[in-house]
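As you look at this complex, bear in mind that one protein chain is not there, while each of the others sits in place.
So, chain A:
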Amino acid sequence: MGAQHINLVPPQVESGHFDELLQAGQTISATTSPFDNSLAVFLSPTNISGSNSSSNQEEPVYFASYDVIPSSERRLFIADTQVIFSMFHDMLEAAKTREPSWLQSSEALELMRKFSVDYVNFIKECWIHASQPMARADGPLQFSADHYRSLYSCFSLFVVLYLPEPGYEDAPVGEELMEWLNIHFIEPSTEEGDHLSSLDKPWEDVEFWPYLKRVTLRGLTKASLFFFNTLLQHPSEDLQDLAKSIIPVVENQPRLQNFSAERDFAFASRRWKDKVKAIRIEMDRVPEDCRFDEFENWWDSLSDIVGILEGRSSVIQRVCEDLGADWKEVCAAWGIFVDSRLRRQDLVDVAAEVLENMPPDPTNLEDMIHSALFLGKPEQALRHASQLDTWLSAHFADVMEPLGLLESDEPAESELSKRDEYVLSYAEYLHSDPTQWKITIAYMYSCGDIGRERADEILVRVPLKLHPSETSGTPEEAIAQAVKEISEVCFNHQREAVRRTVCRIAAQSCVRQKEYGLAVSYCISAEDWVSLGRVIDSILEEYIKNGAADFAKQASKIAPSLQDIQFDSATEAIFVHRLIFAVRYSQIHRYKLEKDYVSAASDIVTLFREEIAPKSWWPVLLCDSVELLQYGPALLFSTSDAAELLKKLEEISIRASQGSGDDYLSVLVRTIKGGGEKDALERLKVVRLALARYFARCTVGSNKLAIPSS
């Protein structure tokens, strides 16, 4: 494969002046993009001694794609054919649940034929669309109509040769081949026919005999009968007589589709051949000197036509060469005239013989693909197809594999199968357009382990629309939407690990945007407990940095997550504990804001008793309780609750005096801006005092609202 050259526009250096750049100590450098098939290219110095040769020129970075990015009609073509591809694969997937032999059953072949015909029809649509001279809203065509025409001819030939209607695998192929040729390579042209039919004496035209030979060869009976009829007016009586004899013969050539049994067709063909022989005998009786008219030797031309009808291969080949027709025409005519019972498996030998004398055009990939298909060399056809269009080679290979047309010896554990190789290379081309990621990965996921891994890498990089400019909704809506979309794809392809990675990244983004509710749910969804812990720390940071009200607001968003959480192991339990603490603690602040002091007091005690509160938060909780201890209208804590608070306060004081203050006081210290451990201990003295007063109130004021001890 020859290297492809890519030139940057606008150029960094004028062509031929590259040396100047090199002498200036600069060269080109590049880095690959994970986004698509592109490189970021820039000039960099070759001398890295750290010189500071400040240049005043611009230092641009170029993006260059090494694939031609699909655009306009091509995108549509890619998207629509992928639908067929997916249905085909659903069928293959379903086949795995059946017996292995099912793929060779006529039911399976019928389906594969159907999907392949769908491809053919779709390519045809695209070709027609591309052929229309019209203004195109989505820009000029990326591929010419002729390109789609060649895909059309290749794919339909593949169907004719390799996917016959089930039950007709062994039927003669000639008629179908000729039909294919007549659809894709129309000869002779309609204009020629119109011109000749407008003449009174068409045989006087130089194109008359070549035209008549060609329509005979192509089996275009209507046209050939018309002109044989004109010969009834020819001045030569011999020719008139011969035309009279030929007309019914041409008219009555047996056609396979008119017979219900091949035996009857074969019998009719033999009888028909006898009639052709009779014409030959009649021709030979024409004296040599009567074989000319004023223009040429009509006898020789008619002899060629009779030779074709007789099925003389040498005549057919010579006539084709004279007419400028190629090997395809000879092969198709072979199946009509030389051997009307020619079968697909015998076609290979015929094609080999014909191609020996009339080789395909090596500069024409379409012709090379056709010849490889005729020769029964599907892998060779694939090679040429991949040069014509990776779409064609991928979809050929995809159908060829289940048909058993590709080398089936298990590839070494490492290597890709032929099919995967071609499908992956198409998928890589698709990756040049990142917006087509769903289509790209659909192809990749059909390619075994290697394909799955590659698709994973693309899937984890599907942008989560992290930049507000990329979307109209709120950032969190955009992220949620993107994650949902990717999760669905992950589910369909059973890529749990990918889904989790994406959730982790999404969680990180949400934390940045203080979308803690989403962040927590993504962590839980990814079962990433460590990250969950980090998110909760961020939420608790809100308290430390911005105070209770902000914190209560943020934490309220994570409360719903508690309900759908499930955990089994101890590690998970630790992080879930922290989540519970954050939610419950924020609840306390909400109670306070709503002046529900009874609930607030009872929850503070619960957090201590049930050991939900981490040690570093004990002092904060105790400070929070001061306001409640001092609440005048009622005693909010039972004596034993107050004793619990005192117990914790004692533990903190003792541990702090033993030098472990850091374990307990770090959070409280941080809430006192610019304060240290000493200030924190000072604060706790206030708690101690409040507790002392509270106990005093408990003994004195038993007439107040009594809280039953829990």
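The rule is simple: a residue touches a chain if its C-beta (ideal position, glycine included) is under 8 Å from a C-beta of that chain, and two chains touch if they have at least 3 such contacts; residues count from 1.
The rule is simple: contacts and distances are computed from a predicted model.
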Protein name, per the UniProt record, of whichever chain is missing from view ("NADH-ubiquinone oxidoreductase chain 2", "Very-long-chain enoyl-CoA reductase", "DNA polymerase delta subunit 4" or "WD40 repeat-like protein"): "WD40 repeat-like protein"
Residue among A:39, A:348, A:375 or A:574 that touches the chain left out of view: A:39
Option from A:105, A:364 or A:387 whose C-beta touches the chain left out: A:387
Candidate in contact with the missing chain, chosen from A:95, A:145 or A:450: A:450
Identified contact with the non-displayed chain, of A:28, A:348, A:672 or A:698: A:28
Absent chain, residues of chain A that touch it: 1-13, 15-16, 18-19, 21-22, 26-46, 48, 50-56, 58-66, 68, 387, 413-416, 421, 428, 434-435, 448-454, 456-458, 461, 463, 467, 469, 494-498, 500-501, 504-505, 507-509, 512-514, 531, 534, 537
